[in-house]
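Only a portion of the chains appears, each positioned as in the full assembly.
We call the chains A and B, going by the order they appear; numbering starts again at 1 in every chain.
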Amino acid sequence: MPRTVSELFDSVARAAQGKLPARVVGDPAVPIEGVAGLETAGPGELAFLANLRYRQQAQQSRAGAVVLAQDQYKELFPRGREQGVAIVCDAPYAWFAFAAQELAPVPSATPGRAANAAVDPQAQVHPGARIDDFAVLGPGVVVEDGAWIGAHCFLGAGARVGAGTRLYAGVRVYHGCRIGRRCILHSGAVIGADGFGFAPFQGAWVKIPQTGAVELGDDVEIGANSTIDRGSAGDTVIGEGVKIDNQVQVGHNCRIGAHTAIAGCVGIAGSAIIGAHCQLGGASMIHGHLTIADGAIIGAGTLVSRSLPQPDFYTGVFPMMRNRDWERNAALVRHLVEMRDRIRRLERQLSSAQAPQNRPESTP
Amino acid sequence: MPRTVSELFDSVARAAQGKLPARVVGDPAVPIEGVAGLETAGPGELAFLANLRYRQQAQQSRAGAVVLAQDQYKELFPRGREQGVAIVCDAPYAWFAFAAQELAPVPSATPGRAANAAVDPQAQVHPGARIDDFAVLGPGVVVEDGAWIGAHCFLGAGARVGAGTRLYAGVRVYHGCRIGRRCILHSGAVIGADGFGFAPFQGAWVKIPQTGAVELGDDVEIGANSTIDRGSAGDTVIGEGVKIDNQVQVGHNCRIGAHTAIAGCVGIAGSAIIGAHCQLGGASMIHGHLTIADGAIIGAGTLVSRSLPQPDFYTGVFPMMRNRDWERNAALVRHLVEMRDRIRRLERQLSSAQAPQNRPESTP
């Protein structure tokens, strides 16, 4: 659906509700059909500049329009951008995101129900919702207007799916779990499986029934094959606007604050409380029963084993080396206490060595 | 299903087969309807005290009954518990678990077969089993009494599911794999996919056929989206009572001893032999072709790269810091060998420095 820079500009302004001031430098009638990277974009495409590291790619880009920040624009194009339009704004990535949404709108659900879906007579499906092949909806399920339940999805008894939410093929929502509005759940996501709760008894494990559920707020996205466990008693709660990547595990009774972003392969143990606006790097691991402050950033691969009351950027990963260097250095990690003790001994020796040494000089 | 403390007490005694001595302090006629945490529990609810850290919550709890240990009881309630009943026993968490099972019993399978399930004529399904919508059972499959095969489950040719076992929606069991009795498998679990076996040849990989299968003992629980690979030759064996959380990967030919508990996101490479009664912390990683002793405990995030013949508590994770501290400290991890050498040199210098220094004094 080609449109002009000018039309796109107006659409983005509307989508951002006027909160994303920008200006067009160049011909607003240039047609834009899609987005691409700076290097591959052609005259009908929109690209954006993330970082001045990509200075050269930006200057040489054939993109019909480039979105970038004011200071980037000044530095890279002191005489204007010759090859096309520049869209100059404070938040170029957000502008690009809104524009990309305009250019590649998500198809909305065509209302209807596949004849081969198994919908319990006691499920309430809004006529504006769409139910695909072989989906299974249990008794008491509620699916709101505009929701799209993909093929092979399973909604257990009493599960609820909010308006405009899309479940891709093969999502499983256990009984009693509630999904907000405008959420996106990708294939293989499992919402509401039992939390991992067992009491030791006589050398075996006694299962603690998991009687809570899961609540996902509005505008949540859950990646492929991610799992959010139901609460043991009380719910596991994912706040509005939270974005969770693939293969993430969230344990029972966790609470994740609004607009937190969780990258792939992260594991969060039970009863962890993650603040709002946090960012958890890929494959980071969060212990259970701790609290992380709003706005904290956890580096990829970092294990968080205690509460973080202060927002900051935290890291804890072993630096990578060539294996032969690692073998020698890592062995010494086991001997740091000994190394510290040797340093202490040296300090003591040196201080007492210097003392008698100085003595003769001071008492001539 | 409300019941009195007294009824609950009797039920737990039966479930624990008399091996969990306990006593009730207070009114045994108090009704209990469910379980909750110490802080949120009301008069009709049962809570338990895990730890004296929660002393205040226990003393202030409005719970109808609190389960706790004898010494905790003595310390917290020297004059008895005023707000309700106390249940005093040696293993309060186990008592609580049995009580919770009584209060929230797992629904058992209503026998029957969904008309839209695809059951091979050569599959043997016990009349007491339940087969849900769109399940697929291949030839030679055996499903025993009381087993519950959820919607969209797949049982490959010759797979067996023991009595009373529940497969939630969307579990896949490859051909020839055997699931014990009273197991629970959560959505997305995959039992018996090919192990990762390839021989290098001329710059490419030649696949080793994986001709073994998977055997799960009785009372095993497998979490959502966990995967247990079939053996290359011979089986992958999960012992009875083993509890595996979500997103766990168990490689081909592993053997996991009875009653071992494996937390979320753990990866176990092929041919590892894990003892009985072990505990593997979340996101720990176990190399292949090694042996871990019965009773070993592995901390979260720890990489185990060699056999552990002794049970102990093992850890290996980089401590988390603020990122700016990490950048400076982690860089030095690469130079530990050099630091050690500098310490050695100092020690030598100091010892030789002290020698001549002493000489003049000793030979005046």
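Note that a residue touches a chain if its C-beta (ideal position, glycine included) is under 8 Å from a C-beta of that chain, and two chains touch if they have at least 3 such contacts.
Not measured: the values here are computed from a predicted model.
S.K.: Since every chain shares one sequence and 2 appear in place, tell me the total number of copies in the complex.
M.R.: Taking the 2 displayed chains as part of the assembly, the whole thing totals 3 copies.
Just so it is clear, only the chains that are shown with their structure count from here on.
S.K.: On Cα atoms, by how many degrees is chain A rotated relative to chain B, nearest 5?
M.R.: 120
S.K.: Chain A to chain B: how many Å between their CA centres?
M.R.: Here chain A and chain B have centroids separated by 26 Å.
S.K.: Which residues of chain A touch chain B in their complex?
M.R.: Within the complex, chain A contacts chain B at residues 116, 118, 134, 136, 152, 154, 156, 170, 172, 174, 188, 190, 193-194, 196, 198-209, 211, 225, 227, 229, 233-234, 247, 249, 251, 265, 267, 269, 283, 285, 287, 297, 299, 302-305, 312-319, 321, 325, 328-329, 332-333, 335-336, 339, 342-343, 346, 349-350, 353, 356-357.
S.K.: Within the complex, which stretch of chain B touches chain A?
M.R.: Its residues touching chain A are 16, 19-20, 34-37, 40, 91, 93-94, 96-98, 100-101, 103-106, 114, 116, 132-134, 150-152, 168-170, 184, 186-188, 219, 221, 223-225, 241, 243, 245-247, 259, 261, 263-265, 277, 282-283, 300-301, 317-324, 326-327, 330-331, 333-337, 339-340, 343, 346-347, 350, 353-354, 357.
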